[in-house]
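Right, I'll just put the structure down here and ask away after.
Removed: one protein chain of the complex. Kept in place: all other protein chains.
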Amino acid sequence: MEEALIFEIGEDGRTGVDLPDAPNVKDRLGGLKRQGKIGLPGLSEPQVIRHFVRLSQKNYSIDAGLYPLGSCTMKHNPRLNEKMARLPGLGDVHPLQPVSTVQGALEVIDQLAGWLKTLTGMPAVAMSPAAGAHGELCGLMAIRAALKARGDVRKRILAPESAHGTNPATAALCGYTVDPIPATADGRVDLDALQAKLGPDVAAIMLTNPNTCGLFERDIKKVADMVHAAGAFFYCDGANFNAIVGKVRPGDLGIDAMHINLHKTFSTPHGGGGPGSGPVVLSDSLKDFVPVPYVVHGKNGLELVENGDAKSFGRMKSFHGQMGMFIRALAYMMSHGADGLKRVAEDSVLSANYVLASLKDVMSPSFEGPCMHEALFDDRFLKDTGVTTLDFAKAMIDEGYHPMTVYFPLVVHGAMLIEPTESESKDSVDAFVTTLRGLAEKAKAGGENVAMFQAAPQLTPRRRLDETRAARAPVLRWKPGSNGAPIDKAAAE
Amino acid sequence: MEEALIFEIGEDGRTGVDLPDAPNVKDRLGGLKRQGKIGLPGLSEPQVIRHFVRLSQKNYSIDAGLYPLGSCTMKHNPRLNEKMARLPGLGDVHPLQPVSTVQGALEVIDQLAGWLKTLTGMPAVAMSPAAGAHGELCGLMAIRAALKARGDVRKRILAPESAHGTNPATAALCGYTVDPIPATADGRVDLDALQAKLGPDVAAIMLTNPNTCGLFERDIKKVADMVHAAGAFFYCDGANFNAIVGKVRPGDLGIDAMHINLHKTFSTPHGGGGPGSGPVVLSDSLKDFVPVPYVVHGKNGLELVENGDAKSFGRMKSFHGQMGMFIRALAYMMSHGADGLKRVAEDSVLSANYVLASLKDVMSPSFEGPCMHEALFDDRFLKDTGVTTLDFAKAMIDEGYHPMTVYFPLVVHGAMLIEPTESESKDSVDAFVTTLRGLAEKAKAGGENVAMFQAAPQLTPRRRLDETRAARAPVLRWKPGSNGAPIDKAAAE
Amino acid sequence: MRYLGLTEADRHEMLETIGVPGIDALFKDVPAGALNPRLDLPPHQGELEVERAFAAMAKKNVSPMDVPFFLGAGAYRHHIPAAVDHLIQRSEFLTSYTPYQPEISQGTLQYLFEFQTQVSMITGMEVANASMYDGATSAAEAVLMAQRITKRSKAVLSGGLHPHYRDTVATLMDQTDQPHVAAPVDLAGNEDLSTLIDDQTACVVVQNPSVFGQLRDLTSLARACQAKGALLVVAVTEITSLGLITPPGAMGADIVVAEGQSIGVPLSFGGPYVGLFATREKYVRQMPGRLCGETVDQDGRRGFVLTLSAREQHIRREKATSNICTNSGLCALAFTIHMSLLGEAGLTKLAEINHGKAVQLAEKLSQLKGVAIVPQAFYNEFAITLPQPAASVVEKLVEKKILGGVPASRLFPGDKSLENVLLVTVTETNTEGDMDKLVAALKEVL
Partner (left out) sequence: MRYLGLTEADRHEMLETIGVPGIDALFKDVPAGALNPRLDLPPHQGELEVERAFAAMAKKNVSPMDVPFFLGAGAYRHHIPAAVDHLIQRSEFLTSYTPYQPEISQGTLQYLFEFQTQVSMITGMEVANASMYDGATSAAEAVLMAQRITKRSKAVLSGGLHPHYRDTVATLMDQTDQPHVAAPVDLAGNEDLSTLIDDQTACVVVQNPSVFGQLRDLTSLARACQAKGALLVVAVTEITSLGLITPPGAMGADIVVAEGQSIGVPLSFGGPYVGLFATREKYVRQMPGRLCGETVDQDGRRGFVLTLSAREQHIRREKATSNICTNSGLCALAFTIHMSLLGEAGLTKLAEINHGKAVQLAEKLSQLKGVAIVPQAFYNEFAITLPQPAASVVEKLVEKKILGGVPASRLFPGDKSLENVLLVTVTETNTEGDMDKLVAALKEVL
C-alpha cells in the first residue's frame, strides 16, 4: 500500500486532539501574536494512527529479523526496559526539581555510573554525553583540559585508517589535526609506524578496540605504554565494547578515556537513529576534567553538581544526560548481572566466529580469525562476477534480511562487516549462513544471476533509490502543491 | 517470511524468563507431583518477541486499513482507552478485595451503567455478560424469570430469518423453540405474519434493530405493542446500536431488553475475536430479574450485591463482568460526550448511505435506501459472470482491503454487507468505493478477469485454504514429530 | 472530535451525493418523536480530562502493588513479563477481527493453534478449544457438553467447587429445568462423590485443588464415573498449579475446564479472563467454542483456519453446541505469549516457587495460636481456620494496609460453619517481608 504524506492527507476541519476552550483573558503577547497560518494539516486520530502504522510496516526491525550490521550491535531490546523508563516518578520528573525531590533519579544515575566503572575498571565516568560521538567529544575535551592544566598545548591526534568517521570529525571539532596510522597486514595498528608518528605535539591516540576490522588489538598495552611515554593520552572508541563486556576491563589495558554506547552494548533501542547515550569512563589522570553536571554523595544524600570547580571543562548539553537511556541500560545490566554480561561478550564473539567459520570457504574473510563480535569479509569472492558488495547486500534484502555493514571499514575493498550479536539463536544464525552461502554461490555461478543481483531488491516497498538526484537538487520538505514525484492520492489512502 | 510453530522453534536449555530459586522446603503436594514432562518448548525472549511480531505481520487490522465488516462495527480503537485500562489501581485490583478498597472500581461500573441507561432510556442494566451472545442469554434468562414469576411458562421465541445465528442458539440454550418470522419485500418484519405467529406460548420476540439488512424497523413500536398485547417480551439485539447511539433511545421504542456490544459501539478492541462485553439494559418489567453481582448505592458508598434476592436469576460468570472493557468503553463515552456519540451515529449512517449511493449503479443493493450504518448488496450484479461473492471478496484482499461481511444475512443471495463506520475519512471511503467499482467492472467485463477473481488472493501470506480438509480430519494441535504439512525449519527461522 | 473522520465539508458533499437535504432524512424510518432525544450527559472531553477522571477513580482503590496481598479464590496475582503486554497491543493483534478471512489472519490463527496445543499439553488432554469467557462459563459449557454426549441430564457438583462456578452451572441448567446435585461443602477435602453418581448422571464436576486449596488424586473418582457412564469434568482455577502437579488428564478427566487468567492476564477486577476447555479427541464435535485447525493452502503450504464450524451458532443456529460467538482471543494471546516465555522449565520453576512460598507461609501461620491450616496437601492456596470471623479479621487487616485473603463467608454467605475460615494465597509476587507482615498483623489482630 502506498502512503501519502500527512500534508497530503490532512484537511482543515479535522483534529487528532480535543482541547478545552482557552481562558478568556486579554493576551500579554506584546503584539507578537502570529499573523497568518502555519500550514499544518488537520488529521483525525484514526488517520494519524493508520498513517504511522502503515509507515512502520515499511521498516525492517530487529524484532522481525536478524539485523547483522557490523559495528552497530543490533541486539534484542527488552520490553522490560521500556516499561521501567515509563514508571511514574521516573519518566516524568523535571530536571530542575529540587534535588530532595529527585533522589531516586539521582540514584539511577549513580548506580549506572557504578556499573560502568566496575565493568571498565576505571575510576570515573562522565554521564552527560548524548551519544557515542558526543562521548568522543567529551573524552577529547577532557584530554585537552588536562593538557591545558599542565600547560602543554598539543595539536595532533593519531587515529588508524580504519577508524569510525566520528573519530576524525570529533578531533577536528576540538581543533586537532588528524594523522592516520597505518595498519599491519593482520589488521592491527602498526607499532613502528605509531612510534614514528608519536611526538611532543601528539595530544592523543584514538583507537577502537576491538577494532573496526573486528579484531582485538593484541598489542594494546604496548600502544598505551608508547603513548603515555610520549606524554599523550589514550582515547579508546568503545563502540565495540559488546565483544568484551564482563570479560576484559579497558582500565586494565592502559586506556585513559573511553565512551560507551549504551544503545549498543546495553541495548537501549536504536529507534531508527537515536536517541543514544555515550557516557565516558576516565582514568585517574583525567578524572577531574569532567563536564557538569555530575552526581556526588553529599551529606543530605545524593547531590547534583551543576557548576563545576576550575577543572571542569564546562557543559555539553541542556541537562544531566539521557536519563531515559540510563534507566533502560541499568535495567539491562541488572537483568544480566555480572554472569550474564560476560556471557553476552562470549556468545557474541562465538556467533561471529561461527559465521566466519561457516562462510570462509565461499566468501573471502579479510583476516585470519579469531575475530571478536563481528566478522569482516571483503569482495574478493565477487571478483569478475559483475556483482558488487552493494548488489550482494541488496540481494540479501529480497531474502528477508537486513544487509550487514558494507564498505566499512575502508581498509579492505568492498567490505562486509557482519555482527550477529548474542541475541540470535543458532537456528537463526544457521538460516542466515545458508542464505549467504546460497547467494555467494549464485554470484559465482554468474550468468542470469547477475541481473538478479543488480535488480535487487524487488520485493520491498521501494526498489533502489536515486541518491544522486536527491543530492543534486535537494527536496528536503513538502511544500503546498509541490508533489515532487507523482503520487496518486486516492490510491494512497 | 515463513514462521514455524513455537514447538518447532523451541529447544531445551533456553528460557524467556529468569526466576529465582524456589524456597527450599519439603513439598506438601500429597504425592501428586507431576511425573514426566509437559512438552512445552523453551524459547528466549528475543525468539518469543520475533515469533509474535512476525505472526502479527500476517494479520490485517483496522489500524492499517478500512475494515468494512458489516454488523461488526470495526471502528477506531483509541489508545487512551488502553492506557486507562492499565492504570495502577484499576487494571490490577482483585475482584474479591473488600469493597472499601475498590470504591473506584465500583464507581467505574456505576458510571458506565449510568451512561448506558441514559443512552438507551432504560431503567436498569445488567453488567456482567461477557459478550453479545452472553448478553442475549442474560436477556432471555431475565424474560424467563419474569414469566416464571407470574407463573406463565411459555415455550416459543419468534425471530426473523435474518437474525444473527446467536439469537436462535441462545433461545435454544434457554430451552425455547425458535419460530422464524418472514420479512417483507422491503426487508422488514412482516407484521401480518408476526400477528399470526403470536400466541400465549410465545415468550418473546428477538429482533435486531437496526436489522441485519441494515434497515431501521420502521414499525418497531407496532411490533412492541403487538408483542406486549400477546403477553410476550420484546428482546432487541443491540449489535447494530452504533447506527442510533445518541440519536434514538431503544427505551422509547417499547423494548424490554437489549444487549450492547461494548466491543462494537463503544470501541473496545476486537482483539482477533474477543474479549467482548455485553451489558443488557432492561425495562421496568424486567429490571428486578437480574444476575448477580451488581452494584448498588449503600450507606458506606458503593456496594456489591453478590447474592441476590429471590428475583435474581443467578450468576452468569466467574466475577463481576468485563472490567477491562468497562474502563475502555467509559473512556470512549467520556471522550465523545453526548454530542460526540450522536455524531457517531450520524456519521456512520452517512458513510454507509454514501457507499450505497456511490455503488448502486455498478453493484446491486438489496433494498432501497436509506440504510442505517451498513449497506447491503447481493450478488445479482455478478450474475452469469462466473464470479461469486466469495471470489469478489477475495479479490478485494489483493487490493489491500479486508472484505465486507459476505453471505450474511441469509435472506438475500450472496450477501455483501458493508459497514464503513464513522472513523473513516471521506478520502478513505472514496478510495474504497473506487476499488469496488473497479472490481465490479472487471467482474462484469469477464474474460480473463474471471480467473483473476478465482485465483485471488495472491499477494497474501497464504492463498485460499482448504477448509474441507481441515474439517474432515481435524488437526487441532501440534504433536511431536507431527508436521502435518511440510515446512522447512531452516527457511522458517 | 478527534476520533471522527469527516469534516463538515465532507458531510455536505456526501449528503449531496446521496441526494438528501440533511442527516435526519436518513433516519426517516425512526418513529416520530423518538429521534434526537435530549440526553442528560456531559459533552465531549479531551484526553487530559478523561485521564484525570480515571486517575481519581483509580486512587479510590487499594492497589495490590502497594500492600502485602494474599487474595486468590479464582483470580491470582502473578507477575506478567513486559513482553506480553507489549505484544498484545500490537495493532495487528489488538485491532483485528475474528479470523474469518484466513488469508489475512494467519497471525491470529497460528497463535490460536499454539494456544490449543499448550492448553492440551498442560491439562494432559488430547484437544483444546480456542478459549471461552472464563473458568465458570467453561464449567457450565462442560456440563452441557456432557449432557449432549451422555444424553443424560444430571450433573453432580463437588462441595469443593468454587461457588461462582457452581452457581454459573446451576443458573444455566435452571433454564431448562435440568437437575443438578450440589454436594455439601467439603472443607475437609474428604467427600466421596461416587455415591451420588447414578444412571441419570451426565457428569461430575470437581475442582482440583479445591476452593479450599485441597489437592486430591481424582483417579478413583474417574474410575467411578467411567463405571457408571458419566463424564468426569475437572475444574482448575489456578492454572500455574499444572506446572507442578499431576494434570487432570493423567487422572482420567474427560473434560478439563480452567481459568487461564494466571498466565498473562491481569487481575482487572475480575475480567476479562480466559476460559480454557480441553477434552478427548473423540468428543471434539460436541465441543463448544471456536477451534483452529491445520490445513494447506492452494499452493500446498501449511496454514490454519477456523474449523468444525458446523458446531457453531453462525452456521448451525439453534442446533449449535453453544451460543458463544465472541470469545477471549486477546487474553488467549496473552496466555500463549506468557506460556511461550515460560516454557517447560519456566512453568515448572514458577510453580515450585508458588508452592514453596505457600508452604513457608503455611508453616509461619500454623504457629499462630488458634490458627490451623485446613488442607493436607495444597498448591499455592489454602484455607485456614481462625478463632474469630474471617470477614472482620480481613477488615482489621485492611486498616493495617494488608489485603490478607478472602473470607470464606464472602463465597459461602450464611454458612456458619465457614464463618471463621480464611482463604490465603501466596504467589511469586509475595516477598518474605510481605509474609512476615501478615503474620505479625494477624498476631496483633487475633
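Brief remarks on what is shown
Every chain is named by a letter (A, B and C) in the order it is written, and numbering of its residues begins at 1.
The definition used in the following text is that a residue touches a chain if its C-beta (ideal position, glycine included) is under 8 Å from a C-beta of that chain, and two chains touch if they have at least 3 such contacts.
Predicted model, so just to flag it, every value in this text is computed and none were measured.
Residue in contact with the omitted chain (choice from A:Asp309, A:Asp339, A:Asp384 or A:Glu448): A:Asp339. Only one of the listed residues, A:Ala113, A:Met325, A:Leu382 or A:Met416, touches the absent chain: A:Met325. Among A:Phe313, A:Phe381, A:Phe432 or A:Phe453, the one in contact with the hidden chain is A:Phe313. Subunit C meets the missing chain through residues 2, 47-48, 51, 55, 65, 79, 81-82, 86, 89-91, 341, 428-429.
Listed by residue number, the positions of subunit B touching the unshown chain are 11-20, 42, 44-47, 49, 53, 78-80, 82-83.
One rule holds in what follows: only the chains that are shown with their structure count from here on.
Subunit A and subunit C have centres, each the mean of its CA atoms, that are 46 Å apart. Taking each chain's centre as the average of its CA atoms, subunit A and subunit B sit 46 Å apart. For subunit B, residues touching at least two other chains, in rising order: 14, 45, 49, 53, 57, 61, 63-64, 76, 78, 335, 423-425, 428. Listed for subunit C are residues 1-5, 7, 10, 44-47, 49, 81, 83, 85, 91, each touching two or more other chains.
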